[in-house]
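Below: the structure, in structure tokens.
Note that this complex is displayed minus one protein chain, with the remaining chains in position.
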């Protein structure tokens, strides 16, 4: 029982402080850098919270990470350098935009493959169906169809 | 004390409901298989009884909440005597046990409704439909009773007071969002049951689709509203102004919505044209399966996220087994019983059939993409390939272009006829609208912001491409000798439903486009007397005060807002609350909503020199997101009100309804 309580406590400590806007007042030299800061903090995942970008999270580590992003932007580092810096410390887990590599091939490739497959299916199906509809009706069929249409109209 | 018995009554009612569901699940199906009318006749009374007893069980739990019976573990963990009564009543579904009970109650309600409003269904069809719904109900009621009993007691050590409802949930959103969402999720069980019944009975003609269409539309409308409410809730409650996070829990609701959207279109094709039969059955199974999977993903904690408030692997295993049985058996049945030779109905490239085929394929690709992105981290983890995250950048990169392509075809959909539309006609009906969409789209950002923006142009053009051809079509169709109004009135409600639904998509697209590109956010330090200008509004802090709510303490800021040089001003009051029972801080956002813009002020940290960090946001057109969703839902409901669904199918056209299964014999 004591162990369960302890584990529970442990789990509780891991929970993020939700519903808490992370608000910091920062000065930027130009609007482009400010936008880059916003994009970077939206695409980096807070390693401690369950599922939040560091820009949205109030947890201390997210604050530290935002601070680093800000400082490195002021240092003139590129987006890639900043992302690499974070991945070196916290792993690929912090990237909301997974890199294209062996293990993510399916992730990026499958939708593209499905679009191609979908296009093939559409072309194939319509061609088959078109043949069905294009076949001319015989005189007898035509007459039956006319009768049917007439009945439908008068109903 | 009489009240002490209430949880036991509820528990007892729950057990009776399970037994009734069991009878409802077994007898009618057996009766339909052996052609025994008496057995089939169990369906209706059992559905009624099950609904009744679940309602009693549910009322008992609600009563325990309202009476602050903290001897009930569920109440003690999720309520508090200081909680206002309406949050006590909705706290029932603000936790795992209660929300599964609500899920079951809603399932029973749908089942009851089907038994009431489908009197004209052939007896064996109805028996099978009710049987399938009964079996689903058995699964969920067993889940409640075995793993998630909400009536469990904390005896003899009854706590003095409850742990309180998570402050995040103490909001109007909790009152409306989950019930709506569940109505949608669970509502898809009806079309699922119809599809399974059709497979079981070997009656895979178009008849079942006609019966199932109204139920599907209504469920879809509920789900649409449910998702919109969730998005709106997150927008104002979480305090950072986002409205969609591609969180696994959000995706879990989007998946059945996407599949359901494909389904309502493919149902139309099957009903009207008799084609896509197997496909429609498969989509019906898929849609409900995705609803179940959404429940699994949320309830098991497999994909932990902001929302998952009930994570428990043992429960997860139970739902997974349930999911496996339901979906596995259905898909097996599908593989065995779906027609081997499809009934060939011809159509050309330029036909509504072809456009709806493309619609279905795109929607399914979108569904698979969202599903893939949602479970991919899990896939890699299970294969020991490391932990990665898939988030908004991935989903946006794929979802947005797919949506654009979908909309390109969507613009033509309402103009095209079934089977074939001469190219000349189609061109005549759409060229002007297309041109206008392009031109207006191109200049819209210039007029709005004085600067060109490709994304905005694209979004506006796409939205107009949906709306303008429809408007032209409406104009052409409403021509009538007795005047326009008479012409408009003559159009069928189903047609109006389609118009509204598509209009809703266009409105949502405008909202997404504008708010994503033109939202402004400023984080500023503000003390009393400070002011800051954002997007033409001046925000001035006039007062900082301490407040006391029913169960929280708060720091509140009074912000006076003035537009331009206008003399009139209004006040916004963001708060930073501390909820007493849990000691949890919360940001209470101040919102000034408007059709064309929202103003959004959130309090950050106390900077300890009398000033606070404040986040001020200007969100243009953000309301259009949810307005569009409401229009879509209205469209779905309106289509159901169409005359032809009110007429009884069997009475009018008994031969068609009772037709022998054509495919099964070929």
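Letters are used for the chains, namely A and B, taken in the order the chains are written, and counting of residues starts over at 1 for each.
We adopt the following convention: contacts are C-beta pairs under 8 Å (C-beta built on N, C-alpha and C of every residue); 3 or more make two chains touch, one makes a residue touch a chain.
Everything that follows uses one rule, which is that contacts and distances are computed from a predicted model.
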Query = If you look up the hidden chain in UniProt, what protein name do you find among "Probable chemoreceptor glutamine deamidase CheD", "DsbE family thiol:disulfide interchange protein", "ABC transporter ATP-binding protein" or "Alpha-D-ribose 1-methylphosphonate 5-phosphate C-P lyase"?
reply = "DsbE family thiol:disulfide interchange protein"
Identified contact with the non-displayed chain, of B:58, B:110, B:215 or B:334 = B:334
Touching residues (missing chain, whole complex) on chain A = 3, 6-7, 9-10, 13-14, 46-48, 50, 59-61, 64, 68, 87-93
Query = Touching the missing chain, which residues of chain B?
reply = 278, 282, 285-286, 289, 296, 300, 302-304, 313, 316-317, 320, 323-324, 327-328, 331-332, 334-335, 338, 340-341, 375, 378-379, 381-382, 386-387
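Keep this in mind: only the chains that are shown with their structure count from here on.
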Message = Quick check: how many Å separate the C-alpha centres of chain A and chain B?
response = 19
Query = Mind pulling up the chain A residues that touch chain B in the complex?
reply = 16-26, 38, 42-43, 45, 50-53, 55-56, 91-98, 103-104, 106-107, 110-111, 114-115, 118, 121-122, 125-126, 128-135
Residues of chain B that touch chain A when the two form their complex = 167-168, 237-240, 242, 245, 247-248, 275, 304-306, 308, 344-349, 353-354, 357-358, 361-362, 364-365, 368-369, 372-373, 376, 380, 385-394, 397-398, 402, 419-420, 521, 523-525, 584-587, 589, 602-605, 613-615
